[in-house]
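The structure under discussion appears below in the form of structure tokens.
A single protein chain has been removed from this complex, and every other one stays in its place.
Per-chain numbering from 1; labels A and B assigned in written order.
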Amino acid sequence: MSFLIDEGKNIQHVLMGNEAIVRGALEAGVNVATGYPGTPSSEVIEAFSKVARKRNVYVEWSTNEKVATEVAAAASFAGLRSLCVMKQNGVNVASDFLLHLASSGTRGGMLLVTCDDPGALSSVNEGESRLFARLLEMPLLEPGDFQETKDIIRWAYDLSEKIGIIVMLRSVTRLSHASGNVRFGPLPETAARAKFTYDGPLLDPVTGPMISMIPARPEPTHGRQQEKLKLAKEMFETCRFNTYTGPPEPELLIVTSSICSLYSREAVDVLGLGQRVGVLKLATTWPLPNKLLTKHLASTKKVLFVEEVAPTLEDHVKVIAAESMSEIGAKTFYGKKSGHVPSVGELNPDIVIAALSRLFDVPYQPVPPAFSEKVKGLAERYAPVRGIMFCPGCPHRASFWSITSALQLDARQGFVCGDIGCYALAAFPTGFSTNKTLHSMGSGSGLASGFGKLKQFGMDQPVVAVCGDSTFFHAAMPALANAIHHRSPFTLVLLDNRGTAMTGFQPHPGSPTDVLGDPAPALDMEKICVAMGAKVVVSDPFDLEKTRKKLNRLLESTEGAKVLILRQACALSPERRAKKKYEITVDEDRCRGENCGCNRICTRIFGCPGLIWDREKKVSRIDDIICTACGVCPDICPAGAIIKKEVS
Amino acid sequence: MSAAPLAKDPYNIIITGVGGQGNVLASRLLGGMLASKGYLITIGETFGVTQRGGSVMSHVRVSCKAVASPQIPRGMADVIVSLEPAEAVRVMAAYGNPDTVILSNTQPIHPPGVIKGELDYPPVDEIKEAVKGIVRSFIFLDATERARSLGNPILANIVMLGALGGLAVVPFDRDDFKQALALRMEPGQVPINLLAFDQGYGMVKA
Partner (left out) sequence: MKVFGAGKLVDSVISAGLCCGCGACINLCPYFHSYRGKTAAIFPCNLETGRCFAYCPKVELDPDALSRFLFKQPYDGSPLGAFRSIHVSRAGAKVKKRAFQSGGTVSAIMYFALRSKRIGGAVLTGKQGLLPVPSLVTRPADVFRQSLSKYAAAPTLAALNKAVAEGYGNLGVVATPCQSTAIAQMRSNPMNDPAFKDPTALVVGLFCTWALDFRRFEAFLAERMSLPDIVKVDIPPPPASVLEVYLKEVKREFPLDVIRAFVPEACGYCPDMTAEFADVSVGVLEGRPEMNTLIVRTERGEEMVREARRLGYLELDELPDENRDHLMWAAANKKKRCILRCREAGRLNGEEGKACLRLSAETTERILK
């Protein structure tokens, strides 16, 4: 990744959107970058960490997004330029502090970079973070391609420092994880001095303390904040990143932002409507530049909104149109509200093509129908669906095997509240459909704390929550404290696989190294839970029977909150990827296969990709290439047909 | 540096496979090579949860004129390079047209439903028969076998990249590849990747 800090003339690279963000920040002289892992944002901090030492940047994976924002804000208060980055859900987590930060203002320029995931490609919700800009009253920028992502960041920092407020920059998966050509600019000198000045008058933005608001006196701060937004709006009227391509008086005006602008342009090209349709690409999407919009609205009678996910541009532009109706006349609007663009899911060129084709009555058939039919049939026959599942050797598969077994044997309709991480997949067959709730970070423990107190209303189902090691620090700890204090008898199963695995195995406060790979104090989760007052038991999830026994005993205890730590490194971690411990084979003579007495429990239920069902021979076998030799499957075979031999 | 005009603008290449096969690396190398020749490149990728055994695709768009969107419209793929045969069929159905050229590896990766005994995965020979004559050309290559012979099956993605080079639908050669490698890999890894590239190149030229 060293090419990210290339210096010289006429340098150009193909960069991922997330890399363009880093380059942009480096060119703007950012000194502090923080975040919490979350797809599609994680590469920003990872890329920063690789150049941190050379470019004098402090980089941190914070405990959660709220803390990440606070750490970056501190840098800004001390006069440095800083950046905090997260996925859409992270903005929810950071929002309380963000609200107050937008009010207190900033000093050194500060960017909140959010990477939304329309279509929920790697999320359990289709988040839309743009409305936070309106709600929290901060400016919002949405770059439309890779070059612009880099270029707009310097402009954003100038904006942030000119008006003294945090600026939100929103990306999406198809920009963050896509790549395009980016021409590099110069990198500034990197000697920065940090100092927090606070002894000026109370409300002085440059020298006073940084407080959100004086209680019962909103006017000085809130009023000031609204003035800032007015200033931003004026700057947006002439911002070079708002662009228009098309005829001076288009039959249809497309109003779009972010990567959807590329979909829109492509759709216009494909249908050959370049002389009839104009594309207004907005990069400054809150507050909207009234005059610019009114000017373009005046040039047409019909407007199509192309954006992801919520109809925010659509709603806001309609307000502007209503306000200026007496000047420019009534318009017809198309978008999500009219059904021309779907309200759910991510967009793509075909969706915009379909909308334009419908609006202009231009038929569109990219391939002959006979071909379509034929290949559709071929795909149905020859391209079986690929479900998502735990990796071979994943400790979660073993953990959930034991958890499900324990709950079934307990036989009181106990259940598991799920949480966010790889183990979220345990709501599905790969994890035996064990998890019965799935919401946000740490919510499994919070829900379980609540369920545990319903005994007085007749609920006697045992309650379990799961969380990962990273999630524990992020959000589960307060919920556990709540349960302990209120004597809620739930069992927290802490799945400690030694890292933040789902997003690429980043470190967290329990890890022995930090993002740069330097040694760092590792917080001891077991000791913390004991100190909090929970009963704590530890087990190796690969020992199925011991783990199940321990969990059953905990389920029977009415003591109060209990923690079962299941400790085993992720299959993708360096320590597991080293040499295989065992050689695993199947004795075909002993294998009971589909017969009564087994019915393929290994391939049908356990489902590790390293186990294959041979339909001809009607026995199971091991795929040597995929099997990681974790040694668990021999223990689930009722016939003792799966054999493990230690490799010297 | 001005780029040679393309047969179609934008020219659309899809590299597809199963999570973990090195799809992303192959598309970055391809994009890097073509950018250095003066083309405007957009690469669209899906990864994340899909890493855990799901289908992955990279849409590589090459243009002399403008920055293209990271998603290719349906039916507009000019070339599909697939690291896995079932994925080749899946992507052909979604993005192919009668003029598409398809290069596919022959080594299957069984989806969970198949290894669990619930779904059928037909033999590759049957797939080969079924797709005959559907598109302009559908070439099957034993890329994994070649990669294994070089010492590591994971090199199959580089073999396929070499094969794409051999097709010469977009201009890049061994030297371009060597330069692109230098940007992304430790010097010690370059020779084996070059060998893999050559294998693929040769398989198509033959």
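As a convention for this text, a residue touches a chain if its C-beta (ideal position, glycine included) is under 8 Å from a C-beta of that chain, and two chains touch if they have at least 3 such contacts.
These numbers come from a predicted model, not from an experiment.
With respect to the full assembly, the chain omitted from this view is in touch with A. Here the missing chain is touched by one residue of A:Ala216, A:Ala411, A:Ala578 or A:Ile625, and it is A:Ala411. Residue positions on subunit A in contact with the hidden chain: 404-405, 408-411, 432, 552, 594, 596-599, 601, 604-605, 636-638, in rising order.
Going forward, only the chains that are shown with their structure count from here on.
Note on chain placement: the centre of subunit A and the centre of subunit B lie 28 Å apart, centres being C-alpha means. Those residues of subunit B whose C-beta lies close enough to touch subunit A in the complex are 18, 28, 31-32, 35, 40-50, 52-55, 66-76, 85-87, 89-90, 92-94, 96-98, 110-122, 126-127, 130-131, 134, 153, 183. Taken in their complex, subunit A has these residues touching subunit B: 3, 12-14, 39-40, 121-122, 145-147, 173-175, 177-181, 259, 262-263, 265-267, 270, 348-350, 353, 366-368, 371-372, 374-376, 378-379, 381-391, 422, 425, 430, 502, 600, 603-604, 607, 609, 611-613, 615, 623, 625.
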